[in-house]
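Below is a structure I'd like to ask you about.
Note that one protein chain is taken out, while the other chains of the complex remain in position.
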Amino acid sequence: MSELPQRQTDIGPPHYSKFLPPVIKENYGKWKYHEILSAGVMVHVAESGAKIWSVRVASPRLVSTDFIRDICEIADKYCDGHLRFTTRHNVEFLVSDESKVEPLVNELKEKGYMIGGIGDRISNVVHTQGWVHCHSAATDASGLVKALMDELHEYFHTKELPAKVRLAVACCVNMCGAVHCSDIALVGVHKTPPRIEHDKVKNLCEIPSTVASCPTSAISPDPAKKSVKIKLEKCMYCGNCYSVCPAMPIADPKNDGVAIVVGGKVSNLRSNPMFSKLAVPWLPNNPPRWPEVVDAVKTILNAYIEGARKHERLGEWVERIGWEKFFKVTGLPFKMQHIDDFTFARETWRMAATFKW
Amino acid sequence: MSELPQRQTDIGPPHYSKFLPPVIKENYGKWKYHEILSAGVMVHVAESGAKIWSVRVASPRLVSTDFIRDICEIADKYCDGHLRFTTRHNVEFLVSDESKVEPLVNELKEKGYMIGGIGDRISNVVHTQGWVHCHSAATDASGLVKALMDELHEYFHTKELPAKVRLAVACCVNMCGAVHCSDIALVGVHKTPPRIEHDKVKNLCEIPSTVASCPTSAISPDPAKKSVKIKLEKCMYCGNCYSVCPAMPIADPKNDGVAIVVGGKVSNLRSNPMFSKLAVPWLPNNPPRWPEVVDAVKTILNAYIEGARKHERLGEWVERIGWEKFFKVTGLPFKMQHIDDFTFARETWRMAATFKW
Amino acid sequence: MSQKHETPLLDELEKGAFPSFVKEIKRAAEHSEYAQDLLGQLELSYKEKVTHWKHGGIVGVRGYGAGVIGRYSDVPDKFPGVAHFHTVRVNQPAGFFYTTDALREICDIWDKYGSRLTNMHGSTGDIILLGTKTENLEPVFAELSSRGWDLGGSGSAVRTPSCCVGPARCEWSCYDTLELTYQITQRFQDELHRPMFPYKFKFKMAGCAVDCIASIARADMSIIGTWKGNIQIDQEEVRNYAKNGMDIQAEIVDMCPTGCMSWDGNELKINDEDCNRCMHCIAKMTKALRQGEEKGATILLGSKAPIVTGALMSWVIVPFIKLEPPYEELFDLVERIWEFWDEHGKNRERVGELIERMGFPVFLKETGLEPHPAMVKEPRRDPFFFWSEEDIEK
Partner (left out) sequence: MSQKHETPLLDELEKGAFPSFVKEIKRAAEHSEYAQDLLGQLELSYKEKVTHWKHGGIVGVRGYGAGVIGRYSDVPDKFPGVAHFHTVRVNQPAGFFYTTDALREICDIWDKYGSRLTNMHGSTGDIILLGTKTENLEPVFAELSSRGWDLGGSGSAVRTPSCCVGPARCEWSCYDTLELTYQITQRFQDELHRPMFPYKFKFKMAGCAVDCIASIARADMSIIGTWKGNIQIDQEEVRNYAKNGMDIQAEIVDMCPTGCMSWDGNELKINDEDCNRCMHCIAKMTKALRQGEEKGATILLGSKAPIVTGALMSWVIVPFIKLEPPYEELFDLVERIWEFWDEHGKNRERVGELIERMGFPVFLKETGLEPHPAMVKEPRRDPFFFWSEEDIEK
């Protein structure tokens, strides 16, 4: 490794201006409007009249360098070497020359890229590491995304929805991503308490921070064992203790599974940003295709398509019809677990005599 | 006291049927509709066609037996001895004979009773004991009500409002009554911590329950003194410790005062029941007429009258225009105290980028 | 009796249009030492801006722990008439209906033994006889009870149940609020008079969602009438409202919270499946609209004032119950709830606070109630929740 170049520190990322296509540099901050030309193509028009076309394709996000080289090749051919990624991990080819748009689209189609994600559709699924890279995962993320999108891809490239539907997957309740504010999201959950490996606790864990990590104060020191103990009936299996203390593994293949939360959003359009709420507390981890989970998502999505008004996000639709109606039209069972017994209990219990039969 | 009659226990109240006018007995549960004939007169019509007129007059609620005898006399004359009180402490004369309604109204007017409170008006003020009878009072209740209603009485007997406006007064944060769900309400508040009378604590107070009474855990035992101590910066002057421990008086004539909370309701019509929210954190106790308080209430009421749509309760109006607008149209200053730093903090901070300038 | 104390500040409150409590105290003071000294002490409070009452000690009538609020002056030397000034809470008749005879009977007793001052009524609903001394408590009680009156609740007991006027004079009452109030009061006489709970427990009965007794805000158990079935529309009467100047689109249709109504200038339509029975349209068009035919009530639990962690409103625990005598299903439920509270409640912990602390699901499980979407405005947000043994694969 003698031929290593001279390292530098604290230089930060390259300045973005190095990477902008000329038309963007020239019209930076001077865009006037845009038009969505198809599920995967839009054009932005500047005050100067200049235009830039963006052609969006889906990415599995977990990509090989081969994938990157492939798209680079295409971008060289049609975009003078310019492309970007979206905040939801799609690829956007940035075309400055109208005559190259159609050929680009054709080549992309030919090569099997999925063009879409623009407008009132399902775009890419924001997701996390899962069994591919995380110790904390109660489920896999990439696999769930693939299983889901294989069924829903038409909403990416063809069909339209009442509004954008943002999907997300997180493999544990740490919820790296935006599961807590997504239209429909999956989150890996445990159903059983952590197991304490007493012999390891003393080497691997700091007792006070382990005790402090528990949201329900279920953990207390066990001085005799130089370890900790758990009041089992207080544990709601969040796994936060395992995050700080590796000697408290919580993964449990038989009982780990997937919860579905729905109705979140982050945009401020019309309604304020909303948190997602629990629709299905638990479905089994059934890789590779998680059929129960995929079915439940489809049920929810179809009820939304059926019931929502144009421009109405999923959460807005549910707020309008009421959650009691949501359970009715989806047929999802309402369980003890749906009732908050934690932070938001007070705000979520029905303090009114009004509800729908 | 030898001539005392034989006491009885656990007999409960008399059965209400003993007190119902015949027309009510006959049409019990068979009313069809009602009409509001004037600010203080309404008629209920039964399926049978039978009718009962109710004539409502204001009461100070704190009344002498002379007052009761006076109204009894009137009820004997026009109502065959039947009358009732409302849940807001007004008196209702129950007339079965249409021809007696007008004479009754005339006599009431002559004698100076205030007829009204029906329909979209201000009805009586639900209130509490205050300096008349409670050790806990941070202000007086009856006096505040009188000062307020002397200014607002036209809305009781004449003027109409967009909807009912329910006023309430509580003399301390125990809030006997419905201050926490009223359109406009006054509540007596302290601004300084309790003083600990250490010598008395040991005789009068149970240390553990005193410690437990504090919502912010400001109180801890002081074993040396066999008393308690207060972490002053944690005390928010709620007075709950004084409720359980008389040796911790909190009344402070210079700093006790009145807070105004607004926008609550209990009916389910249109919107769900709503809690009142803080409009003015503190105004001075300025008996006998509390001019600052009365002015602030009038300011709020006038802004409501100006801004609300027909049938819109005060809280509904504010929700529609937004609280930032409420402070703008009323000119009331927005202070640190308005920002929740307690139970509902999370729910009340603005987690959105939308608000009005 | 001429007035014993000068009351310049209070005198100001005799002026003005609204009926004056000062005038009432003065009227009582014409015949009562209590009222004389109450005037004096109150004037002092007005001057000094502070209460002159001390914490009440334990006073009451024999065999009861409830019904009397003890009260002592902290300036008894100046105002001996109110050195003791205990309140007697008399259980009102359901619906606050009286005959003049009944009222005079109470006045007679109170003139004899008390201050001649009352609150008609207290916020909970009692007839408040305001101020007497300890030795008069037994006589007052003997006089009252021998004539069929009993005391109401106080302390850590059932508090005097109360209700809206209901079927007695209202077309919207979905059950008999007066009878249920009476029956609850009778059934729980022991719990009402002998405090044995962790804290107070209040019942309030409202005949419909208009809630004219504010039950949802201030009753541990709020029983609110409602219905199943379609709202009955008399189209002719709807048109009459329109003719008489009501803007049905703006005042009714646009204000319906569920948006389930429509009006074409001739016919009003309601999509009853989406109606949440808020009562707005019915209340505004009482001649034209009537509730659905299957009547009953929703039971809600837990409301209270803000001490300690903020006010609570009652929340739905039973979406629909038929309420007809002998009300055994309801009484059973009440007893299961009290058992739960007895077992887990801390001192001075209201049942709503307890459920919040223990968790609503735990409460449901222990009282044998089934979870139902009507119980929540929205499901939980965070994905942390408990499972039972039977949900786990071993």
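In order of appearance the chains are A, B and C, and numbering begins at 1 in each one.
Here is the rule we use: contacts are C-beta pairs under 8 Å (C-beta built on N, C-alpha and C of every residue); 3 or more make two chains touch, one makes a residue touch a chain.
Predicted model only: the values in this text are computed from it and were never measured.
A.B. asks: What are the shown chains that the omitted chain is in contact with?
C.D. replies: For the complete complex, the undisplayed chain touches A, B, C.
A.B. asks: Touching the hidden chain in the complete assembly: which of B:V187, B:V201 or B:V293 does that?
C.D. replies: B:V187
A.B. asks: Per the definition of touch given earlier, which of A:M175, A:I219 or A:C235 contacts the omitted chain?
C.D. replies: If we include the chain that is not displayed, A:M175 is the one touching it.
A.B. asks: Touching residues of chain A against the unshown chain: what are they?
C.D. replies: 1, 4-16, 18-20, 24, 28-29, 31-34, 44, 52, 54, 58-69, 72-73, 75-76, 81-87, 89, 91, 94, 113-114, 126, 128, 130-137, 140, 142-143, 145-147, 149-150, 153, 156, 173-181, 209, 212-213, 215, 238, 240, 243-244, 246, 251, 253-254, 256, 264, 266-273, 275, 285, 287-289, 309-311, 342-344
A.B. asks: May I ask you to list the residues on chain B that touch the chain which is not drawn?
C.D. replies: Where chain B meets the chain not shown: residues 173, 180, 187, 189, 191-192, 215, 236-238, 254-255, 259, 261, 263, 275-279, 281-282, 320-328, 334-357.
A.B. asks: Tell me which stretches of chain C touch the chain missing from the display.
C.D. replies: Listed in rising order, the touching residues are 306, 309-311, 381-384.
In the analysis below, only the chains that are shown with their structure count from here on.
A.B. asks: Which chain is most remote from chain B in terms of Cα centres?
C.D. replies: A
A.B. asks: Averaging over Cα atoms per chain, report the distance between chain B and chain C in Å.
C.D. replies: About 12 Å separates the centre of chain B from that of chain C.
A.B. asks: Centroid from C-alpha atoms only, then distance chain A to chain C, rounded to Å. What do you get?
C.D. replies: For chain A versus chain C, the centre distance works out to 48 Å.
A.B. asks: So which bits of chain C are touching at least two other chains?
C.D. replies: Expected reply: 209, 211, 216, 224, 257, 277-278, 310, 313, 377.
A.B. asks: Could you list which residues of chain A touch at least two other chains?
C.D. replies: Residues 343-344, 346-347, 351-354 of chain A touch two or more partner chains.
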